[in-house]
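Take a look at this one; I'll ask things after.
Shown here: the complex without one of its protein chains, the others still in place.
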Amino acid sequence: MSVPIKIVESNDPMADPWRVAIVRPDSRPSARATEDRFVMTFPHLIVREVILFQLVLTVLSLAAIFFDAPLLGIANPLETPNPAKAPWYFLGLQELLHYFPPVVAGVLMPTLAVIALVVIPYARINLVAGPLWANASAKKAIALGAAVALVALLFGAFACWPIVVPTLALGIAMFATRGWERATSVRRLLWEVTLPEWIMTWFVIIATLLTVIGTYFRGPGWSWVWPWENAPRG
Amino acid sequence: MRVSLASRVRGSAVYRSIVRHGTTATNRNRSLVVFENLFLHVHPVKVREKTLRFTHTFWLGGITLACAFILFVGGIPLMFYYHPSVPQAYRDMKELQYVVDNGVFLRNLHRWAAHAMVLVAVLHMLRVFYHRAYRPPRQFNWVIGVLLLLATLLLSYTGYLLPWDQLSLWGVSVGTSMVKEAPFIGERIRFYLLGGNVVSENALLRFYVLHCVVLPVALLLLVSVHVWRVRKDGGVQGPAGAERKNEP
Partner (left out) sequence: MPDEESRDGETESISRRDVVVRLGVGACALAAAGSAAVTLDFLEPKVLFEPQTTFVAGAPLDFADGTVRFNREQKAYVIGTAGGVYALSAVCTHLGCITRFRSEQRMIACPCHGSQFDLEGNVVHGPAPRSLPWLEVSENASGSLVVETRVIVPQGKLFRV
């Protein structure tokens, strides 16, 4: 693109022929060269969509035939079942409630999580991210180590081990990849992981762990139970 | 040459007034199938071949949409046997399980499709994240996706109350107690949600309306915008290739 182009937008609705914009100099626009091959949507994409739908329906129907949805006794406002558990996608949150006051675990943390998600595509760190140790410096290593330690200490202060343990484990993993720039296959792939990806991985691991604990490892009074001791949950 | 019944039907004036494309295998007809159909024409007439590969997106968005479709279509028949009142709601659940033909299948399908949709929606979000497919110009579509995830969770949660069993009542009691903890507006929001101070028949009715009308409409609108924007942004974005790094 050596010659700068100038776009003149038209604002005269009565012009004939109706113009949207004039591009000067008047050279033909070139389509971005791409090696992508195009195929007709029908049948190629449509057929795949139909098959996908049939597969999903089949799998879910089989589940519906062989596994019954639970139905306990009629709702009784005078009797709280022990334990009273939320649906599985909220059990991680309910487990958090065990460590933090309701305003933190029930309102603050979910709100922060949603805000963090919404902000992802607008945060510069996500758009220009390169591998974590691409511009390795001592300062960066110290900052990262301090951040990991801070998070671990903060959650450790509340005895929230399901968060502390993965934080430390991932912290160790992050530092382990530091020297793997020249390595091959798996190590090289791990070296290429960007900081936002490490953070998201941390979040996914913690959410999964909290949910699993809330589902299988919590019994009456929200006390710790081993899943093999516990009766099948509803 | 003998003219078959099928081709005579297809050649008739009535048929040709409804179906506007021919059946011969030409690219023009293939284009018309997509182009002239209200539901299909959200697709472009041609797609990039590489987006058809399984590993491009693992079809996760499509699976989520399939689950949503099953939930919509399966949920409506359930409404024919369900009264959102106390204690009738629970009796209706028993009726669906033991009396209505295929009632237990339909209810199970609805429940498992709901769980599946939440799970696959999250997987879809993670796939988009790790492929960095939220980059410009797709940023706002990601935000719409987050809203869709919230709508899905709310749909699941409002539906959870409807069977009116112990799981429903106490699951919702605990959840709405958490809402109460929000500073300033928490108590107010809880009062509006429940239509009162406790989880009772008012709450059941409100959750029913949210679950069957308000949230499905919101989901439908958001999904439409979401899919439309995928189209406008150039199609589904798979793993970032060399040429897509740091696009402005």
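By written order: A and B. Residues from 1 in each chain.
In this text, a residue touches a chain if its C-beta (ideal position, glycine included) is under 8 Å from a C-beta of that chain, and two chains touch if they have at least 3 such contacts.
Just so we're clear, the structure is a prediction, and the values are computed from it rather than from any experiment.
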TODO: Using the definition of touch stated at the top, determine which of B:N141, B:S156, B:S173 or B:Q237 touches the missing chain.
DONE: B:S173
- [ ] Could you please point out the subunit B residues that touch the chain left off the display?
- [x] 170, 173-174, 177-178, 191-192, 195-198, 200-202
- [ ] Using the touch rule from the top, list residues of subunit A that touch the missing partner.
- [x] 78-84, 97-99, 101-102, 220-223
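Here, only the chains that are shown with their structure count from here on.
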Open item on the list: Please tell me the distance, in whole Å, between the geometric centres of subunit A and subunit B computed from their C-alpha atoms.
Closed with: 19
TODO: Sort out for me which residues of subunit A touch subunit B in the complex.
DONE: 36-46, 48-49, 52-53, 56-57, 60-61, 63-65, 67-77, 79-81, 84-90, 93-94, 97, 102-103, 106-107, 114, 117-118, 120-122, 126-128, 197, 200, 204, 234
Task: Complex interface listing, subunit B residues touching subunit A - done: 27, 30-31, 33-34, 40, 43-50, 52, 59, 62-63, 66-67, 69-70, 86-87, 90, 93-94, 97, 104-113, 115-116, 118, 125-126, 129-130, 132, 134-136, 138-140, 142-143, 146, 150, 153, 156-157, 160, 163-171, 173-175, 177-179, 181-183, 186, 198-200, 246
